[in-house]
Structures are given as structure tokens and as C-alpha cells.
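After the C-alpha cells below, expect a handful of questions from me.
The other protein chains are all here in position, but one chain of the complex has been omitted.
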Amino acid sequence: MIFVQEHDFDPGDEIAKLSAGNTHVGGVCVFVGLVRDFADDGALQAMTLEHYPGMTQKQLEAIEREALERWPLDATVIIHRYGRLQPGERIVLVGAASAHREAAFEACHFLIDWLKTKAPFWKKEETQGREHWVDAKHTDDAAALRWNKK
Amino acid sequence: MIFVQEHDFDPGDEIAKLSAGNTHVGGVCVFVGLVRDFADDGALQAMTLEHYPGMTQKQLEAIEREALERWPLDATVIIHRYGRLQPGERIVLVGAASAHREAAFEACHFLIDWLKTKAPFWKKEETQGREHWVDAKHTDDAAALRWNKK
Amino acid sequence: MKILYFAWLKEKTKVSEETLSLPKGVRDVAGLVAALKARGGGFAEAFANEAIVRVAVNQEHVGFDHAVADGDEVAFFPPVTGG
Partner (left out) sequence: MKILYFAWLKEKTKVSEETLSLPKGVRDVAGLVAALKARGGGFAEAFANEAIVRVAVNQEHVGFDHAVADGDEVAFFPPVTGG
């Protein structure tokens, strides 16, 4: 399931939904990304997430489909917010449910790593009264690369 | 935080607590293990988790301490239930919060892998009206080994 | 064709979306970028360092050597930073 939305979500509900009505599930792995109170150049007041609406849904669906093809999963979820968010607020949730713990872990990790380099979202940070666009991290590229098929 | 208990827990509450009042946290990773409806020899009616009370708390604390030493974490949690559980019920939850996504993921993965080979819990499965103790899995040993320091 | 700009490319060009006919002689993204750059001003600035510009044609990530045609939706943006 893919949700691109301005409003918040409930991680507990999402975990419950990943295994609801399916007692074949043995493990659910979830990652929640939050707005931190700091940026590279100091304290962060807020950030704004811009995205490319038409493409976002398509890209997230492709990422989810790829996870479902690679691992034996019972369910997956990706929720990504956009708009202005303050420190402590939830930005993103990815989750995977499987009969097998390793599959749930790897798929969840894969979802966030690929999302970070493929989903068209851009963060603008507000620090010290100034706004600036966040640069992409080389570590994110490296993290995503590990999932490339050999 | 370590909780060894007979009663259920609320994954949503645990996720919230991992970052409560701490806007330095950028990522929370949580794994929830559930009772599956199948065992190696067929459909599973229920399972009973026995443990070694004095040692369990100590071992889980040691596992948590190890995670806190290895990764830059803001909070961790391990909850493990004991007693008789039915398919779909939650058994275990491990979680880690960090400023950094990789640290949260790796620490969470480490917690469950080490718990699986070090925490004194034993599962007895009820299948086809018979009860039997679950054998340890070689895959669990292999999963835990990857966290051994080189 | 429809051209979209995101993040600082939108701020530099001061355009979020525009519709134009495929400029003469343009066959691929690189050609389109050259044509946009030739407008000067914010457009020249936005594409000054092509190495940090990413592109999607019809909502798929592609390289600068990807073909473009009338009717395409072409989007320019910095490397993504969501999640």
C-alpha cells in the first residue's frame, strides 16, 4: 500500500494492518523517519517537503513491487508526507510483513534505501531564519547501491 | 528498556516512547515477532513459551547494553512474552531509535538476532494434538554470528 | 511538451510548469537543456551545473541522452532527498 499525504499517520495502526487477518505472518519490520531538530549548519526550526505528485505515486509503487518480487512478503506499506513539518514530526513509514524475519528486515531496509534515492521528494530546511535545499547524501547512494542485483 | 511479561504490548506505544521528548531522533526501527499458524509438521494450534526468569532479564539487559555500545542510539526496547500464545499473537518486540537510519536498522536487527540465540526462552508447539519442543535453527546461529566482532 | 521544475530549479527559473513545442533540432534531453539554457537569466543559472540536475521523462528517471518528443512530460530536479 502506498500513501502520499500531507497529514500524519499512526504507526501502531500500520503495524497492525500489515498482519491483520493473516496468521501466516511471523515478523513485521517497520521504519519510521522523523524530522530531527538539527541540520548540518545548526538548529532546525522546520522543513518543507516538496514532491512531484504524478511521479511519486508511480515510483513508490515500482519500489514496492520490486520488494514484493525479491522477498516472500505478505504485505508492505509506504507512507510519505509532504508539506511543512517540525522537529519530532513523522515524515515517512515503510514496513514489511513476512513469514520469515530476514525477509521482513531486508525488504523494509530496501524500501527506505530505494525510496531515499528514487522517490521524487525534496527537503528544504529552515535554520537560523534561512531556508535552503538539502543536498543529496553520498551515503544514501551507497546504501541504495547495495540492493542492486549482482 | 527490558520487559519480560505474560501480557500483550502495544507496538504503537513502544514506537512513540522510543522518540518521546527527543527531537534528535531521526529514525526508529521496530521488529515485531508473531505466532504463525504453521509449524514444520503442520498447522499450529498454539505455542507455550517457557523461560528462565532470573537469567532472562540479565541476558536481555546484556544484549541491550551491547547494542548501546556498538551504535549511536537514543533509545532501545526489548519486550518478550512468555506463557501460552495462539497464532497471530505478538511474541516479541525489539526497537531502536537513533539520529541515523543505519544505526537504528542495524541495532534493531542485532537485538533480535542475538536475542534468538542468547535469551533463555524455549518454545513448545501444539500441532495435530501433540506437543513438542522446537529445535533451534542453524539459520538463527548464522544470523547471530554475523554480529560477532571481527 | 510539458516541462516541470522542482526544488531549487523551480526557484531559479521562477517557473514550476510550462508548455512548449519541441524546439527545432532537439532530439534528446541534452538538446532540450541547451535550448532552455539559451534563454539566459534564471534558466542559464538553473542549468549552469548540469551534473547536479536530474531528469525524468514521462515520470521515469532517465539520462540526458534520453530521447524527447512533443507530448512528453519532462521534469528537471535536484537529486532526491526524501525519506
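Chains: A, B and C, in written order; residue numbering restarts at 1 for each.
In the analysis below, a residue touches a chain if its C-beta (ideal position, glycine included) is under 8 Å from a C-beta of that chain, and two chains touch if they have at least 3 such contacts.
If you're wondering where the values come from, they're calculated on a predicted model, not measured in any experiment.
Enquirer: Wait, the hidden chain, what does it touch out of the ones we have here?
Expert: The chain that is not shown touches these displayed chains: B.
Enquirer: Which one touches the absent chain: B:H24, B:R70 or B:K118?
Expert: B:K118
Enquirer: Could you tell me which of B:I15, B:V92 or B:C108 touches the chain that is not displayed?
Expert: B:V92
Enquirer: What chain B residues would touch the chain not displayed?
Expert: 33, 49-52, 54-55, 58-59, 80, 91-92, 112, 115-124, 133-137, 140
Quick note on the criterion: only the chains that are shown with their structure count from here on.
Enquirer: From the mean C-alpha coordinate of chain A to that of chain C, what's the distance rounded to whole Å?
Expert: Taking the mean C-alpha position of each chain, the two centres sit 26 Å apart.
Enquirer: Scan chain B for residues touching two or more other chains and write them down.
Expert: 101
Enquirer: Touching at least two other chains at once: which residues of chain C meet that condition?
Expert: 83
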